[in-house]
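With one protein chain withheld, the remaining protein chains of the complex are depicted in position.
Note that the chains are named A, B and C in the order they appear, and that numbering of residues resets to 1 at the start of each chain.
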Amino acid sequence: MREIYEHKVQYYETDKMGITHHSNYIRWMEEARVDFLEKAGWPFDKLEEMGIVSPVVSTACRYKIPTRFADTVRILVTADPFKGVKLKLRYIMTNAEGKTVCEAESEHCFLNREGFPVRLRKEFPAFYNALISLAEESSCSRK
Amino acid sequence: MREIYEHKVQYYETDKMGITHHSNYIRWMEEARVDFLEKAGWPFDKLEEMGIVSPVVSTACRYKIPTRFADTVRILVTADPFKGVKLKLRYIMTNAEGKTVCEAESEHCFLNREGFPVRLRKEFPAFYNALISLAEESSCSRK
Amino acid sequence: MREIYEHKVQYYETDKMGITHHSNYIRWMEEARVDFLEKAGWPFDKLEEMGIVSPVVSTACRYKIPTRFADTVRILVTADPFKGVKLKLRYIMTNAEGKTVCEAESEHCFLNREGFPVRLRKEFPAFYNALISLAEESSCSRK
Partner (left out) sequence: MREIYEHKVQYYETDKMGITHHSNYIRWMEEARVDFLEKAGWPFDKLEEMGIVSPVVSTACRYKIPTRFADTVRILVTADPFKGVKLKLRYIMTNAEGKTVCEAESEHCFLNREGFPVRLRKEFPAFYNALISLAEESSCSRK
């Protein structure tokens, strides 16, 4: 069901080793995450209008195979079961041959404009339920 | 009199040609500009606290000699005579041998938080006078 | 005839002013340029395989209207008449309302792997003729 996000490697993303600089994968994770939430009906700007800010708590990347200029990288995003506070997303990035080039994950919390944690379940139940559903769908798409 | 800003080329600023990617010079101009205004007693955060936002109106770069990883680039910033609306800055970037690697310029306007042009002369005379002085000093440092 | 390149503004391309950081337009110019040459049958990797390296000689940007996160920016690329040495490209970037957000230009030269200028007309006549044609098509798409 879920469409996969695609990123084409840009020339400015390469480094003098001739491959994609590793810092860009962190940015692609954000691109894919924005797309993932948008397709689920919860685009970032809607969340920000609702007064929800979502800082990144952690990121981790395991680089498997280098990618190069003009490569198309496909990024599958899935969500771990959501328990109300931290959202954990996983990313599998594959190249044109279907080989995994990078496995990654990120964690996110939800704050209000004053910087305090938001209790999504109470204050934003529709978004809370959406995150529960995303995790359920994710458990399928990973299989 | 004026100290010259220095930037050391980072690995992540290189591209697959083995040289610094040209987009980074635009960022170094900002680094040097922030440093230039800070040394003149007008750091960006002070301006933003005063309610002045200063968007970039234009940039131009002429790339003369490539720079490479670990090179130290020296950036001399000078200001054109200021007439109250647009600030025009010029940048001369040199390498360790003193050769010019890039000549550049940028233009800036001054807006209030609502996005309307600020009449610096009336509303912020101290900053206005500082910009006049910077241009005068600049005409010396260019000689 | 010519398809227009589209770039969606990413979260990581914004700055604390809440708008797209001005340095990113230089990168989008490259994205659009790569796409422009690819659609014309001369992708960058083909040129590099042929032994042609094409450094950027100059860039210039006039920023008209800020763009923001999740905006789609359309970029029309056109080529000035090519006389054999420098390729000059022009970029018109428009937002969803069709308003011009940025006008820009870039100049490029063509070197061999040893870093010496290539005489395209003699050494790579097919590519030379392609650049002549691109300028002719461009003069139409600008009207």
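FYI, contacts are C-beta pairs under 8 Å (C-beta built on N, C-alpha and C of every residue); 3 or more make two chains touch, one makes a residue touch a chain.
As the structure is a computational prediction, the values presented were derived from the model and not from experiment.
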Listed residues A:8, A:39 or A:62, member touching the removed chain: A:62
Residue numbers in chain B that touch the chain omitted from display: 10-12, 27, 30-31, 34, 43-45, 69-70
Residues of chain A in contact with the chain not shown: 17, 19, 22-23, 26-27, 30, 53, 55-63, 66
Contact set of chain C toward the excluded chain (per top definition): 11-12, 14-16, 18-19, 21, 23, 68-69
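By our rule, only the chains that are shown with their structure count from here on.
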Most centrally placed chain, judged by C-alpha centres: C
Chains most often in contact, by C-beta pairs: B-C
Distance from chain C to chain A - Cα centre to Cα centre, in angstrom: 30
CA centroid of chain B to CA centroid of chain C, Å: 25
Multi-partner residues of chain B (at least 2 other chains): 19, 23
